[in-house]
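Worksheet: the structure to be examined is printed underneath.
Heads up, one of the protein chains got dropped from this complex, but the rest are sitting where they should.
Letters A and B mark the chains as written, and numbering starts fresh at 1 in each.
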Amino acid sequence: MAQTLSSAANYLALLFILLCLGLILFYYFSDATREKINLRSIQAFTHFRRQVDLAVEAGKRLHISLGRGTINDLQGGAALISLTILDHCARAASNSDRPPVTTSGDGVITILSQDTLQATYRSLAAEQRYDPTNARLTGLTPMAFAAGAMPTIHDEYVSANILAGHFGTEVALLTEAGERSQSLTVAGSDSIPAQAVLFATADEPLLGEELYAAGAYLGGGAVYTASIRMQDILRWVLIGAMVIGAILKLLGILS
Amino acid sequence: MKKILPLTNAAIAIVSGSIVLLGYFFPGLLGGIQSTLLGWAIILAGFALLLGIFNLVMVHWKKVGGEGKGSINSIVLLVSLVLTMIIVSISGPAGTFSLWIFNSIQVPAEISLLAVLAFVLVYAAARLLTRSPKWYTVLFLVTVLLILLGSAPLFFVGEVSLLSSLRSWLMHVPAVAGARGLLLGVALGTVATGLRILIGIDRPYGG
Partner (left out) sequence: MTDIICPLCGKPNPPDLDECKYCQAPLKTGGFIAPPEGGDELDKLISPSGESGEPGEQEAVASTPPNLEQSVPDWLKQTEANFLDQSETTPSKSEPEEPGPDQISGQIDSLINQPPAHPAGQDNVIDDDWLASLLSEAGVNEPAQSGTPEKSAREPVEEPAQAPAEEQSQEEFPEKAGTSAEEPSEEEQATPALPVEKPAWLTSLEAASKIKMEGVVPPAEVHPEQPFVEEAAENAEEQPPEPPDWLKISAVEESTSTPPSQEAEPQISPAELPGWLEALRPSEAVAPTGPVEDVSNADIVTAGPLVGLRGVISTHPSAIRARKPPTYSIKLRVTDEQKARVEMMEELLAGEDKPTPLPTQPIITSRYIFRIIVAVSLLLPILWMIISGRQDAALPQTGNIPGVVNFTQEIQKLPTGAAVLVAFDYEAGFSGELNVAINSVITQLMNKNVYLALVATNPSGPALGESTITNVYSGLVGNTTTYNFYTNLGYIPGGVMGLSGLATSPRSVVPYSLTSDNVWAGAPLDAITSIEDFNAVIVLTNDSDTARNWVEQVGPRLRQANKPLLFVSSSQAEPLILPYYQATPSQVQGLIGGLAGGVAYSRSVGNFQQNGVWDAYSIGVTVSILIIIIGSVAGGVMKSIPTDKKKEK
């Protein structure tokens, strides 16, 4: 019986994933001809774009912290989103006097951030600006990672910190460092305790799944917009399922 | 070559990801390949750790060569790294000297940072209303205060059972409900991110 239930759950999960995939592909191709898709305003991304421009104008540096989530783990989604944000920042700040610097707390993410920076500069025909030491592993434990990233915020003429990825409560140390160095901090994490901390400490916190919308808000392309639309639809599906389940439970129909 | 390599990377990523994903649903058919690929991934993750440490050394070696104000700290870091590696190599990871380094340096340092974190959070909460005088900020602060009031007996006051009950209700109902909602959103985002990479449209691996 348990085996049958497990198989049913497995097939349900597969069906859910296929539904997600179908929705992404549908919106990806159907929205390809649309000129513009309106997204609700998220203040953090508005300030983020402005701050990137200001950093380039002022000849200052952008600090992008990718967190300490490994790609093999549940935090892999946040880690990959942080790479997308890194790509955008590197492109936007490619003309800046000081190239952006990244910090991370995981070896795989460090290598991927180096790869992303190199690929971005290569696509801009500015590979000579790539410096592997601009993508840094600052520590392998959360506190060591935060302690290693704090000097980067303090000492490297950083005008804006973008903390995107998997962080714990140690992210408060980074936001505090940003406040002391009078640089803007835009931060988002997939961790619930970290989001609570960021609400109190960050200049522009990204709460919930806002972090995962970064690609669409930073002009990543149609596939990111299609992902957001898929998430919106499935969110309503889940809300409906929960409400119906609760009603059935109240009525005693569902055991 | 510059065009072939990204395509190869994308093909490897798509095939590997698909096998690992389908392996969860069809363990009998793809379970073996999935285990092999996961084993490779674990080995690569361990190797990436070594590469990350090498990157750390490179960054601080560069700082030592420069004239920045952090060069002394970088020297300390490099010397500490080398000494720790030598000691742990001789003494073993569970050796007496290794544990002495761990208990005497790393644990106090991390506890101190956590203590600093406590200061930071209290300071940030005290300034929150000044920074963002909104109604939901007030709600946030009231919730924080209620949780704190119920988490420990107040000095000179003692334990207030009503506050403890209120704390328990807040933690178990609204907080968990909100967290579940956030986690559902995060899960949807993670699924979307994974699928984008799986179908090769999003390639954060330099493809």
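Quick note on the criterion: a residue touches a chain if its C-beta (ideal position, glycine included) is under 8 Å from a C-beta of that chain, and two chains touch if they have at least 3 such contacts.
Note that the coordinates shown come from a computational prediction; the quantities given were computed from them, not determined experimentally.
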Based on the whole complex, identify which of B:V59, B:L149 or B:L195 touches the chain you can't see. B:L149
Touching residue (missing chain; options A:C20, A:L66, A:M143 or A:A164): A:M143
Kindly state which of the options A:D73, A:D131 or A:E210 is in contact with the chain not pictured. A:D73
Residue list for chain A contacting the dropped chain reads 2, 70, 72-75, 140-143, 166, 168-169, 182, 191-193
List every residue of chain B that touches the chain not included in the displayed model. 35, 38-39, 41-42, 45-46, 49, 92-94, 98-99, 102-103, 106-107, 110-111, 113-114, 118-119, 122-123, 125-130, 133, 141, 144-145, 148-149, 151-159, 164, 171-172, 175-176, 179-180
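Throughout what follows, only the chains that are shown with their structure count from here on.
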Just the number, please: Cα centre separation of chain A and chain B in whole Å. 13
Which residues of chain A touch chain B in the complex? 10-11, 13-14, 17, 20-21, 24-25, 28, 70, 72, 74, 76-78, 80-81, 83-84, 87, 106-108, 110-112, 114-116, 118-119, 132-133, 135-138, 140-141, 143-144, 146-148, 151, 155, 169-170, 172-173, 175-176, 190, 192, 195, 197, 199-201, 207-209, 211-213, 215, 223-224, 227-228, 230-231, 234-235, 238
Mind listing the chain B positions that touch chain A in their complex? 21, 24-25, 41-42, 44-45, 47-53, 55-56, 58-59, 62, 68-70, 73, 109-110, 113-114, 116-117, 120-121, 124-125, 128, 140, 179, 181-186, 188-199, 201-202, 204-207
